[in-house]
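I'd like to ask you about the structure that follows.
== chain A ==
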Amino acid sequence: MSGPDLLFYFFATLSLGGGLLMVFSRHPVSAALFMIVSLVGVASLFVLLDAFFLAILQVLVYAGAVMVLFLFIIMLLDVGPSGAKASKVKLLSGVAGLISVGLLVVLLLDLGLGSMDCSECSAENCDACGESAAFAWPEIRDETAANGNSLIFSPSVKAFGFGLLAKYMLPLQVAGFLLLAAMVGVIILSKKSTAEGEG
Partner candidate 1 sequence: MAKTVVLERKPLSLSERTYLPQIVTGLKTTFSNMFKEKVTLQYPEEKPQLPQNYRGVPTLVKDPNGREKCVSCQLCEFVCPPKAIRITPGSVPEDEEDREHVEKAPQEFEINMLRCIYCGYCQEVCPEEAIFLLDEYSSSGYTREEMINNKAKLYELGGTLPDKHYKWDKKKDAEEEGNAH
Partner candidate 2 sequence: MEFDSEMLQQLGLKALFALLMVSAVMTMAGYSVLAERKVSAWMQGRVGPNRTVLPFVEHIPFIGPFLKGLGIFQPLADGLKFLFKEEIVPGHVNKVYYYMAPLVALVPALTTMTVLPFGEYFDEAGNSSPLILANLEVGILFIFAVSSLGVYGIVLAGWSSNSKYPFLGGIRSSAQMISYELAMGLSLLPIFLWVSVPGSEDSALSLVGIVNSQNDGAWLLIVQPVSALIFLVALFAETNRLPFDMPESETDLVGGFHTEYGSFKFGIFFVAEYAHIVVGSAIFTTIFLGGWHFLPWIADPWPATWIGTLLGIGWFLAKTVCLIFFFIWIRWTIPRFRYDQVMNLGWTKLLPLALVNLIVYVLLVTWLDQPPSVTP
């Protein structure tokens, strides 16, 4: 198995493991920290996919701002570890969880069996599996260009900016407006309760 493959498995484990530990950790602070691990893992996966700008954005927005906000609120509200009252899972949500996991497994199997015979296979016999080994990732190009109506993938920020300001101008402005609305909403919310909701 070559280097980048190993890296993929490593970061995949990091993000999945972080997510799982987050869901099952008792203390909110541990949960937040595992979430950060998971987010950094996802950012590294973006790097593997040549999406450098998105990777940095992921760390900047999620790990740098969103999770700090979470930690801040956890500490502000002084949330302790979930005690006996909160840790007993209600029958209904337990059943729901089981069903959802079951559905996921079915989906996963469907995906795995339907399109690819060796999603879980090891490296040795993967070579025998024609379809997956034959897949070639397209070469990435540095230029900023539009192919018909769709933009060509490029790791540069410039292509990103071009896409945002040319093709997606309206969504960009809507997103900006959404952020403004969120800010106003948060200010009003925190004003009313005379407390520290952060924007």
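Just so it is clear, a residue touches a chain if its C-beta (ideal position, glycine included) is under 8 Å from a C-beta of that chain, and two chains touch if they have at least 3 such contacts; residues count from 1.
The candidate set was assembled so that all candidates are chains of the complex that A comes from, given by their letters.
None of these values were measured; they are calculated from a predicted model.
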Touching partner of chain A in this complex, picked from 1 or 2: 2
Interfacial residue positions of chain A with respect to candidate 2 in the complex: 2-4, 29, 33, 36, 52-53, 56-57, 59-60, 63-65, 68-69, 71-72, 75-76, 155-158, 198
